[in-house]
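Take a look at chain A:
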Amino acid sequence: MFQRFRHITALAAAIAAVQLLTAATGKEFFLTQLTMAGYYTLVIIGLCLLMGYAGQISLGHAGFFAIGGYTSAVLTTVDLSAWKAAPAISLLAKSGILTGRADLYGGQILTVHPWAAFLCALCITIVVAFLIGVPVLKLKGHYLAMATLGFGTIIYSVVLATSRFGAADGISSVPAFPLLPGLAVTGGSSQRVANYYFAWLLVTVGMLLLINLIHSRVGRALRSIHGAEDAAGAMGVDAARYKLNTFILSAVYAAVAGVFLTHYNGGIGPSEASIMKSVRYVAIVAVGGMGSLWGTLIMSAVLNFLSLRGYFGTFDDAVFGSILIAVMLFSPEGVLKLDIRSLVGRWIRTDRKAGA
Partner candidate 1 sequence: MFLELFFQYLVAGLTYGTIYAVVGIGFNIIYNTTGIINFAQGEFVMLGGMTAVSLHAFLPLPLAIAGAVLVTMAVGGLIEMLFIRWLVKPSVLRMIIITIGVSILIREGALHLWGEGIRSLPYFTGNEVSAIEIGGVRVSPQVLWALGVAAIVVLLLNVFFHYTMLGREMRACASNRDAAALCGIPTRNMVTLSFVVSAGIGALAGCVVSPITQTQYGIGAGLAIKGFTVAILGGLGNSMAAVGAGFILGILESFSIWVMPTAYKDAISITILLAMLFARPSGLFGNSEAARLKEF
Partner candidate 2 sequence: MLKVRNLDVAYGSLSVLHHLSLHVKQGEIVTIIGANGAGKTTLLRTITGLLRPRSGSIRFREEEIGSLPTENIVSRGCSLVPEGRQVFAAMPVRENLLLGAYVQFKRGRREEVHRDLERIYGLFPVLKQREHQLAGTLSGGEQQMLAIGRALMAGPSLIMLDEPSMGLAPLIVKDIFAIVRQLGKEGGTVLLVEQNARSALRIADRGYVLENGRIVLEGAAENLLANREIQRAYLGKDVDAENK
């Protein structure tokens, strides 16, 4: 119980420490990538719950990220002012769901308010996750992997083939997402620090939720599903429902990240829906140690940051491919679980002895 809060406090401290460090060393521009890494981390911890605790693989999570991002991007950029006269549109405009703003060229346009778009994206995600989840989660092993991969590919090819979604170019000039007066999710450098904290606040809240979930009755049920589905069924655990709820929850995490990252970047492109993105999420969950939320969180922050800063150069995808293979070959429990923990443990012990 206390350990949980210790971990969360440590996370909060680490978040603040990183920000102070960048400020102290004058590397504040790192915060941009750290913010993006935060949103990806949100996707990844959600996937970690699904893979590590419910034991279901998803090779289509980039699809949910894209559903969130694209829904929000389309709704907040489509100009409805031509239909201003229509009663439905004017009603929406009066109720504040629609909002007017100046576009890139100074013209006045009428679009959906980001908050409304956000809710809309969530609803669509939940519905899609439900519709896909019900049949897909009946499958196991290769079938489940291929079905989720198929789902991801469909989203990708639909995005790529539809002009409304900007086809290969994606959607740009997505407006800022107003959070509080004076605070908005946007890539502008004046809001850089605030955005960094907001992204990681989301991650922290997400972690808190997941951790409480894992330690609740639901978490125990999930673990029993992972262990042996038939046995779980015999114990009266409604495995299908738990799996579905977990699937939907992890899809929502992905969609929320998709929405905010799209507003942060001011746009979204089809690569966010690509299979490589989905595979990358799986890779990071695997490196973190399936079923270790904290391991996954740490690996996600580190790897995403390095990747976004371009440290892997043109070998970006190859790096993640190699990571996948290496982890699965040598340490399927994850990198942190095996070595570092025992190493650190040993180190602390010898340290204490030395101190005493």
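Criterion: contacts are C-beta pairs under 8 Å (C-beta built on N, C-alpha and C of every residue); 3 or more make two chains touch, one makes a residue touch a chain; residues count from 1.
Candidate selection criterion: all candidates are chains of the complex that A comes from, given by their letters.
The model shown is predicted, which means the values in this text are computed figures rather than measured ones.
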Open item on the list: Which numbered candidate touches chain A here in the complex: 1 or 2?
Closed with: 1
Task: chain A - residues contacting candidate 1, complex - done: 57, 59, 135-136, 138-139, 141-143, 145-147, 149-151, 153-154, 157-158, 160-162, 275-276, 279, 282-283, 286, 314-315, 317-318, 320-325, 328-329, 332
